[in-house]
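Of the protein chains in this complex, one is absent; all others appear in place.
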Amino acid sequence: MLTILFDGIAYGMLLFVLAVGLAVTLGLMNFINLAHGAFAMAGGYLTVLAMQRLGIPFLACLPLAFIGAALLGALLERTLYRPMYGKSHLDQVLFSIGLAFMSVAAIDYFVGSSQQNIQLPEWLRGRTEIGDGAFLLGMGHYRLFIIAVCAVLTVVLQLILTRTRFGSRLRAAVDDPRVASGMGINVNIVFLLTFAFGSGLAGLGGALGVEVLGMDPTFPLKYMIYFLIVVSVGGTSSITGPLLAALLLGIADVAGKYFIPKMGAFTVYLLMIVILLWRPQGLFTRKGAR
Amino acid sequence: MANVSSLQADLLGRARWRWWEFVIWPVAFVLPFVTPSHALMINEIAIVALFAMSLDLILGYTGIVSLGHAAFFGFGAYAAALFAKLVHPDPTLGLLFALVLSAGLGAVASVTILRGTDLTRLMVTLGTALLLLELANKLDWLTGGADGLQGVVMGPVLGLFEFDLFGRTAAWYSLTVLFVLFLVMRRIVNSPFGATLQSIRDNRLRAMSIGVPVVGRLFAIYTVAAAIAGVAGALLAQTTGFASLDVLAFDRSADVMLMLVIGGVGWLYGGVVGAVVFKVLQDWLSSVTPQYWMFWIGLILVLLVLVGRDRLLRPSTWFGAGRAVRKKGAQA
Partner (left out) sequence: MSAAQKASVASAAQPVLSASGLVMRFGGITATNNVSLQLRPGARHALIGPNGAGKTTLINLLTGVLTPTEGRIELLGEDITRLAPHQRVGRGMVRTFQINQLFDGMTPLQTLALVVSQQRGLGRKWWQPLGRDLAVMERVAQLLETFRLTDVAQLPTREMAYGKRRLLEIAIALACEPRVLLLDEPVAGVPAGEREELLQTVAALPSDVSVLLIEHDMDLVFSFADRMTVLVNGTLLTEGTPEEIANDPRVREVYLGHGEAAHE
């Protein structure tokens, strides 16, 4: 029972890191980016290839994945995404699906369609068990690592948002881009940096996720729904909203698959639909937010 | 005083049949006779055109962005397949069965699209389709699971026309159903009811403020669109002889949306044009690069949107200002 909770939390935190960039993009630029998973995939494949072909150790791959995905994000934001901001949501959906399709096919072409595996370093394999019986808590070391990394990232994110000048510029730009730019805040740069950062986080999440989520060319499409759930249930007006939504989703998914394996992902989708029907603005949005 | 009859003429002119419509439909029906080797292709095009038109009802005319319309398509496919296998192999009965069942599903599902933002609606429509896919996957004793439902043998259409190996009966069958439902949809979109749908699309708040019962309209059109999509799915199952999980897959929902976008949203013939272009393109690209079909589709989508959907030439703008069927691109 506790192990399921633990696994769910690990899964949830990973989903959070993967999806937080999407939440910020949606809240900031009112842009529905269904290709967000492609940046995660980029980070994942970067890690796999770096480890397999270049022999770079796992830990070093993590910042590599972040930077690689962030650069890709910055490039695409500047060239492709920027003209799309004013367009209708339908256009954005079509555009980002197109990008997602292209990324899926491209990876399939260059690397092949099979699942990718990595060898985790020794100290991340293994498992510690505490307690016994119903209160047995089995903690895989890798999942512990994930929780630790993601927790640190969450704290860092929160600090950036609330304690730095960039953070306040970002919050101003989210609240009202026109007023913000009237106050001298370079909204374009804010958008660019935020998009890049969000993509970088997705890439990092992808790298972390190779072991627990799997990595193959269909990753962006497979997990797109999960990212969207985190964002639509968690809302886009805070960091804590998506965090809570991701944790809820992670736990629900793991528990659902354990207790009612026949139904699998069914419970997650049903739960999502019910939640969105009950609170269309998301479970954790403050009133009046987008 | 404004001339009442010229005002009437303007409005009625939008609903009138154009000369080219009297050409393309007979041509479509003659084609399976003229090129029997392409009959299967024509059948497929008719089916997806019907599917695309049903999506246009909710997307183009009512402004509901749905990423899960395949839910009804697939549901109809399985319903018809199961009906033929377990109850009666008559195609028309099976079609009616699928229609009624899909309408029911649409009625239930319409509850999910009434409130919320575009993103929420995207999510719930996507979620509904994924839910059905999961169900179909898990209930493999009923649906055949990943293997699909095989061996659906159909009786002759109307007791007279056997399905032939060439697929000509299939093509005519699908074309007939397409035409009949097209006539119905055409009436709907040009009517006051259709105008209220467009008002909901353009400005829901104002639609409410002129007395349009928005919830009721959404319920009605979603049910109709689901029913028609279900019929399209049923046609697929009946004419190909099986139903598999990919009728419910996200690809289907994305493909049909792409078709509509290529052909033109908010214009019934957009579904037809899009279906033709898409299928021809798919056929050609699959022979050129079988695995990487998805890449080209993605590229087309990206370019289409970057260039601007309204800047694409559409036949509806070729016929001059006063008499054209002026449909603007849907603002989702």
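Every chain is named by a letter (A and B) in the order it is written, and numbering of its residues begins at 1.
The rule is simple: a residue touches a chain if its C-beta (ideal position, glycine included) is under 8 Å from a C-beta of that chain, and two chains touch if they have at least 3 such contacts.
These numbers were taken from a predicted model, which means no experiment stands behind them.
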Displayed partners of the chain not shown (whole complex): B
Contact with the hidden chain (one of B:4, B:86 or B:288): B:4
Touching residue (missing chain; options B:43, B:112 or B:199): B:199
Residue of B:93, B:135, B:208 or B:249 touching the missing chain in the full complex: B:208
Sole residue of B:35, B:191 or B:289 that reaches the chain not shown, by the stated touch rule: B:191
Chain B residues touching the omitted chain (full complex): 1-4, 7-8, 10-12, 14-15, 187-188, 190-196, 198-199, 201-203, 205-206, 208-214, 266, 322, 326, 328, 331
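One rule holds in what follows: only the chains that are shown with their structure count from here on.
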Parts of chain A lying in touch with chain B, wherever the complex brings them together: 26, 32, 80, 83-84, 87-91, 93-95, 97-106, 108-109, 221, 225, 228-229, 231-232, 262-266, 269-270, 272-273, 276-277, 280-281, 290
Residue ranges of chain B touching chain A (in the complex, touch as defined): 59, 65, 67, 111-112, 115-120, 122-124, 126-128, 130-131, 134-135, 138, 250, 254, 257-258, 261, 265, 291-295, 297-302, 304-306, 309, 330-332
